[in-house]
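Have a look at the structure below before the remarks.
For this depiction, one protein chain was excluded, whereas all remaining protein chains were kept in their positions.
What follows is subunit A.
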Amino acid sequence: MNLNEMLSYGFMQRALIGGSLIAILCSVLGVFLVLRRLSLIGDGLAHVTFGSVALALFFRLHSVYMTLSIIPVVLASALGILKLAQKARIYGDAAIGMVSAIGIATGVMLASVAGGFNVDLFSYLFGNILSISSSELAIAAVLFFIVIAGVVMFYNELFASTFDEELAKSSGLNTDRINTVLVLLTALTVVLAMKVVGIMLISALLILPAVSALQIAKGFKTAIVSAAGIGVATVICGISLSFVMNLPTGSTIVLINFAVFLCAFAARTLLRHS
């Protein structure tokens, strides 16, 4: 099968466009999350998404409304993680673990009580970008512009508080507000990424392009741009390869990302020793 033939399919066009938009968001936010040691918040929010999807399936919502209906739940959970960490005297990772466990428990409970939608629920666990519809792509595009606008507007503040929160605070920056913006943007991105790699592998899309870029970047801006480039390239390669070789798309994207990380790590090691 040649490239032209592959691109002639409408579902492939939608998958490549939607996948690229989501890859950019995951990679850019991933750099901030990895450097702030918050990588696993993606995993925690993904598990909340699992519970929310189960809830939406329980009420038999159409897939378009499902994305829209789970957004407020995931946003509220993201704020819950922040508040738990700030007010309940528990560390951030424990707060993520708590909210994550509640999400999974809710999903399993609903699936067990309702019965009959387990197949649908499991399709969300592993994702399928090739089945993205035009209306879902439109939602992805709108959310993409919202998240990118948020990152652009808060870029310098996010950079400052990622570099050192105390220094940022001493400069008069409102670091609580910056943290809230970051987790809310991450929550929106997690909901979108669910379609590409599935709930189980969302954190990989947030972490792997970022850590690959951090191996080779020579500055903060170049780290962000490199991560976005790696994210888009690996998602496009993953979608294409999975289509041609009949492989699961989410897993293919994640494994290609890991291969890129190994190459970046090797390149960094070689450069250091040369």
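Note that a residue touches a chain if its C-beta (ideal position, glycine included) is under 8 Å from a C-beta of that chain, and two chains touch if they have at least 3 such contacts; residues count from 1.
In this section, contacts and distances are computed from a predicted model.
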* Pick, from "YeeE/YedE family protein", "Oligopeptide transport system permease protein", "ABC transporter ATP-binding protein" or "Pimeloyl-CoA dehydrogenase small subunit", the protein name that UniProt gives for the chain of this complex that is not shown. => "ABC transporter ATP-binding protein"
* Residue among A:Ser170, A:Asn246 or A:Ser274 touching the omitted chain -> A:Ser170
* **Per the touch definition above, residue among A:Val183, A:Ala217, A:Val232 or A:Val260 touching the missing chain** => A:Ala217
* Asked: When the complex is taken as a whole, what residues of subunit A touch the one chain not shown?
  -> 35, 37, 152-154, 156-157, 159-160, 163-173, 214, 217-223
